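For this depiction, one protein chain was excluded, whereas all remaining protein chains were kept in their positions.
So, subunit A:
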Amino acid sequence: MNIEEFQEVLFAKGREAGFTEMEIYYANGRSTSVSVLKGEIDAYNIVESGGLSFRGLIGGKMGYSSTERLDNESIAYLLDEAGSNAEVLENEEPEELFAGSEHYHSVNTYSASLIKTPPDQLIEAALAMERIALNADHRIDMVRRSAASVSESEVLISNTKGLNCHRQHSSASASIYVLAKESKDAKETVTGGWFDFSLRSFDDIDLEAVALTGVREAVSKLGASTVQSDNYPIIFRNDAATSLLSSFASVFSAESVDKGFSRLKGKLGEQVAGSNISIIDDPLMVNVPSSKAFDAEGSATARHELIKDGRLLTFLHNRKTARKAGAANTANAAKGGYKGLVEVSHHNLYIAPGAASLAEIIRKTDRGILIVELQGLHAGTNATSGSFSLAAIGYLIEHGEIVRPVNQITVSGNFFELLNGIEEIGNDLRFIGSCTSPSLKVSSLSVSGA
């Protein structure tokens, strides 16, 4: 059954079953990816899949269900399950479907030709990056993974109130991950990697730059050792700062606030960060991977400042949280794929960049640690309390210069305190996902080492 047919039968049978309003959220994607190892193709994946989430109002409550199979049997499954799921719900805020916004911005995120990139070109690219990396430095022991891929996806939301939103995304990427050793017999191994992407054409990706950056990331860690346990000024390079911000991004969700999982509860209008901090969610940026014209409920998206000069202006809302809080909907409804509920999430969340380059920030640091990698974020951070204690890799800075690599350390602190203690903000925003930070320098954090 194709999706239009499926929707027609589903809604007709749903009406018979007593659903008064119904909606489908359909997503599907295709991708081709290739990775090479030691001059040979190691893995080659060609995938295509999709799925559909149904929600419907029955007995005044919204029931949800999902399927990856579009057949008659699944229609019965979706309606039965959504009905029995609605029946057991106890939340008192009724959800309702949305007929659509009056106006949507146009956001171009699709290149129809991208998925047609010849597989041979992807294979050649992966082989070329491996070759470049191996030739760039004799200390590269192995290229563990050199990979290239293209993908495209689409989302369709359609309901009985007349909503009909459709979007397509495409992207290409190239990545490398290498192992380095001082010599063949050396005991110490270090790793490093890099990746880049294009939303337009695979040809736009500078393969040599990806390979050489991956090499540099690895070899620069050779000879790393720990530092004395102490408090140090810390510079989080943009990628490390990004992973930290991502771990705490849920504190801006009105849903987290409402359920008591965010310390920002009750702080609207207050100074919650240093006056140098502004945090923005902008789904309408050009050439950024997570840009989109509508959210998971079909509301038209827009740019919002969450924190301006340190002051908390708004939380991120969907229709339900906005109504409950008596606030404006920021169109941040999100679904974790087609299986999930409608929740709240950011689109392109970022800390507004400053003026200094990372090199200048390092130069102005008399003694400190530049952190380039944080590990164990899923376990070592607590979004509720804001605390973090994370294994880290980086470099020791003395008198404004990097003097040696550092490993076997942890860095600990609190995200909310951190927002109030940022001394310098880099000018190096790099949009790679839905949450991004420039490099950040904080005056002091606890470091555990020797």
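Simple rule for what comes next: contacts are C-beta pairs under 8 Å (C-beta built on N, C-alpha and C of every residue); 3 or more make two chains touch, one makes a residue touch a chain; residues count from 1.
Quick note on the criterion: contacts and distances are computed from a predicted model.
The chain that is not shown carries the UniProt protein name "Peptidase C69", picked from "Peptidase C69", "Fluoride-specific ion channel FluC", "Peptide/nickel transport system substrate-binding protein" or "Sulfate adenylyltransferase subunit 2".
Although one chain is not drawn, the whole complex shows that of A:20, A:231, A:287 or A:357 it is A:231 that touches it. The omitted chain makes contact with just one of the residues A:168, A:189 or A:225: A:189. Within the whole complex, the absent chain has one touching residue among A:139, A:169, A:237 or A:263, and that is A:263.
Summarising the interface, subunit A meets the missing chain with residues 37-38, 40-51, 63-69, 74, 77, 80-82, 84-86, 88-91, 119, 142, 144, 179, 188-191, 226, 229-231, 259-261, 263, 339-341, 375-376, 378-380, 382, 384-385, 387, 389-391, 407-413, 446-450.
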